[in-house]
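One protein chain omitted, others in place.
Read from first to last, the chains carry the letters A, B and C; within each, the first residue is number 1.
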């Protein structure tokens, strides 16, 4: 199982899913209509490191963070 | 008569000269060997306004300032 | 990196950073102070921060600054910050002015684009995500 958490304004509780790669996570999240509006604007972190490759391999206990558009300052 | 003053590090006392234009001032200052080393690096003000035209006409009582290279901050 | 609940004590932060580097022989110190503007009828802005990724972002910037002989500092608010108070102070110290002027611009712009901080307007007590002023981070859309 891996954990997916949704940061900032997304307002969705963390979920636990089965996934071997980030592609599997994408497939799962697209099934959720609430997430569909967010995904094209969101960046992704794996265990608090930003990731940019859909092929990234996941292991048991990994934590994915979904980061919506930011505006610090 | 017009007054010519020498600012910052030039270390020369003000002088009074006869001059109808800035060209006349240039001629006079070039006669002074102490000034020759400064003139190509110095900017010029007339009554505290920067001037860039050698043809600038002068009148009785005008004050010319010679400004050597600067380094504020 | 310093995070505070509510508005920043800007004068204290500016003075303390100055003192911290008083003997470091830097010739240029450029702080950037961000203050909440009264506009669109807001009472305050409010901020969520994801601290682990903000810390790595900042550590990466410390390395980038160090490679140019400089250092960076930053402070940011968490939660509500009323109009006319400050939520953000960042700063560059460097031996010479050119590097400091270049770095403060790069640091502040990258902060706006990639620091994991989310902004909300507070209007009539409601907290509304500032979607129209927010920027997708580098790499956004990976899962779309």
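To be clear about the criterion, contacts are C-beta pairs under 8 Å (C-beta built on N, C-alpha and C of every residue); 3 or more make two chains touch, one makes a residue touch a chain.
What you see is a predicted model, and the numbers here were worked out from it, not measured in a lab.
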item: Visible chains that the absent chain touches, using the contact criterion stated earlier; value: B, C
item: Candidates C:82, C:95 or C:139 - the one touching the absent chain; value: C:95
item: Listed residues C:1, C:33 or C:144, member touching the removed chain; value: C:33
item: Positions on chain B where the hidden chain makes contact; value: 7-9, 22, 25-26, 29-30, 39-45, 48-52, 54, 65-73
item: Touching residues (missing chain, whole complex) on chain C; value: 10-11, 14-15, 18, 22-23, 25-39, 84, 95, 97, 100-101, 104-105, 108-109, 112
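Methods note: only the chains that are shown with their structure count from here on.
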item: Maximum inter-chain contact count - chain pair; value: A-C
item: Maximum centroid distance from chain C, chain identifier (CA atoms); value: B
item: Geometric centre distance via CA averages, chain C-chain B, whole Å; value: 49
item: Per-residue multi-chain contacts in chain A, two or more chains; value: none
